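A single protein chain has been omitted; all remaining protein chains appear in their positions.
All chains are identified by letter, namely A and B, in their written order; residue positions are counted from 1 within each chain.
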Amino acid sequence: MKRFVDLADLGRDEVLSLLELARRLEKQPEPHALAGKQLGLLFFNPSLRTLASFQAAMARLGGSSFVINPGQGSWQLETRPDVVMDGAAAEHVREAIPVLASYCDALGIRIFAEGRDLEHDLAEGTFNAMAALTDKPLINLESAVNHPCQALADWKTLDDLAVPRAARFVLSWAYHPRALPLAVPAAALHMAALRGMEVIVLRPDGYALPAPLMERARRAAAASGGSVRETSARDEALEGAQVLYVKEWGATACYGDAAADARLRSALTDWCVREDWFAAAPECRVMHCLPVRRNTAIAAAVLDGPRSVVQREAYNRLPAQMAVLHRLLRP
Amino acid sequence: MKRFVDLADLGRDEVLSLLELARRLEKQPEPHALAGKQLGLLFFNPSLRTLASFQAAMARLGGSSFVINPGQGSWQLETRPDVVMDGAAAEHVREAIPVLASYCDALGIRIFAEGRDLEHDLAEGTFNAMAALTDKPLINLESAVNHPCQALADWKTLDDLAVPRAARFVLSWAYHPRALPLAVPAAALHMAALRGMEVIVLRPDGYALPAPLMERARRAAAASGGSVRETSARDEALEGAQVLYVKEWGATACYGDAAADARLRSALTDWCVREDWFAAAPECRVMHCLPVRRNTAIAAAVLDGPRSVVQREAYNRLPAQMAVLHRLLRP
Partner (left out) sequence: MKRFVDLADLGRDEVLSLLELARRLEKQPEPHALAGKQLGLLFFNPSLRTLASFQAAMARLGGSSFVINPGQGSWQLETRPDVVMDGAAAEHVREAIPVLASYCDALGIRIFAEGRDLEHDLAEGTFNAMAALTDKPLINLESAVNHPCQALADWKTLDDLAVPRAARFVLSWAYHPRALPLAVPAAALHMAALRGMEVIVLRPDGYALPAPLMERARRAAAASGGSVRETSARDEALEGAQVLYVKEWGATACYGDAAADARLRSALTDWCVREDWFAAAPECRVMHCLPVRRNTAIAAAVLDGPRSVVQREAYNRLPAQMAVLHRLLRP
């Protein structure tokens, strides 16, 4: 494994091997495995879990990290190709990425979707252009439509909880005051499909996940013995579900049109997960990648109740990423 | 010791034991004592000494740290209980605190007083609610009305300078352009009382420290053979004083009313410590936790003169906190 940018690049066996490594590192710490190794972390967008857990993961393996936040302590970086740089950005990623890579052994990059043009975001042009600028081990800390670190931690969480491979996994849209990116729903969808689960995407009209993402998940499901379908019928979807994976995202029917999206979502405030959603799914677990808005996306009672495994998911970022770092830097 | 949130929780013997450990670590470095250990630092408010000295303390003991600043590189965190999160904050501390704690071996939290309601701030509701969210070793990096790391460093400073236990310790209000929190005066008051000193709180009318803080200090003094009283008569207070501990704070007579506070303090600009304050206290040392505004709270000549021990206090944050970390993480 030379890069960790997309679970789909790895295939099922490589993911299973990473998960095994994560479990081993959880039980048998290797405090010197990455002694002398350095991780560079470049965050174009805010972070809590990724920022803390990657630094912690490197430290637990004996390595260290540095963090660059363009616009905060560092200047803004230009990502668009072929521009005359007479605006706010002082430096282009064409210079910055190879430079940062030359100071470290592995580089992580976070850059969210622009949220204007769906085709552009689906193509991952911004992340891929940066990824092409270095040969160093590279980690996707969340890109336009992917978040493989979260997906790997989620898969480990499902394993930790002994959720059967064939269980019903409902990925449900939830309300948020504004349109959020597709990265986490796309990554969770693919992860559950690749794991071989019965995946149902539950979302209101206008919020269907883009066809290429659904198609990719169907291919992964087919290879893994799982299935993928979508619906807007909540009761039917949740019947017998063992996992409800909750996530907020922007309308795909009017992607990039904030006013149209706001009109659509204003009628959807009841997509806040409450206990009464689970009448026909008594054992159902609730997952969410965090951050989550209490009583907006998920009721406090659900988050604080026994269904919620959000803390386990967040914690699993640490061993999952230790496995990724170990595999990349100690091949 | 499982947490370090308030000197009053520890009692005199535990504080003396920490100070002994601090002196030992100063003389006999233990560069591997906390190898593999990780400190998480969560700053809701700005910092210079705390931010630098905790990272340095962990590094000197062989451990490492990560820093989270909500609103800078990380999103804003909601601290109020039971809210519908439709505002600026993306995540609630109910999620964030346990998550961060799961990535580290000890967690430090700084959150200043809201400065609106005195009862609320005295109850330490915000800090305590966060502290209740984790079982991990916890460090108070300054809360609404406490700053135990500063108090421990100050005690060590008094010991370093061989200030007698029974010496007169004057905690004096000083001018600042705006109302500052009560955390440091409250912590210094309690520290000096617990040390057994003759404590005098010197402050203008309207700036008396809240009765519960005075009462708690009196109990500590009684147990340690010291005393606590308050006055607005500067000459009388300073006569024979061996320590003048200078601090700016907001009016308690009109707590949370910025306009009323501003009117009160506008007449108090002469509460800037000058050399002529010490006519009847020739040996008196000047302490201040920093940051301090030169020629506003303390005259430059005093800060730069031989009375000032502010650098010693600031330096002592390092060994004091090394002792705290050592005690918490290597029990």
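Definition applied: a contact is a pair of C-beta atoms (placed from the backbone, for glycine too) under 8 Å apart; a residue touches a chain by one contact, two chains touch by 3 or more.
Bear in mind the structure is a predicted one, so any value in this text is a computation, not a measurement.
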item: Contact with the hidden chain (one of B:103, B:155 or B:315); value: B:315
item: For subunit A, residues in touch with the removed chain; value: 35-36, 38, 40, 64, 66, 68, 72-75, 78, 82-86, 90-92, 94-96, 98-100, 102-104
item: Residues in subunit B touching the chain absent from view; value: 29, 31, 43, 46-49, 51-53, 55-56, 59-60, 62, 64, 67, 69, 72, 177, 290-296, 300, 303-304, 310-311, 314-315, 317-318
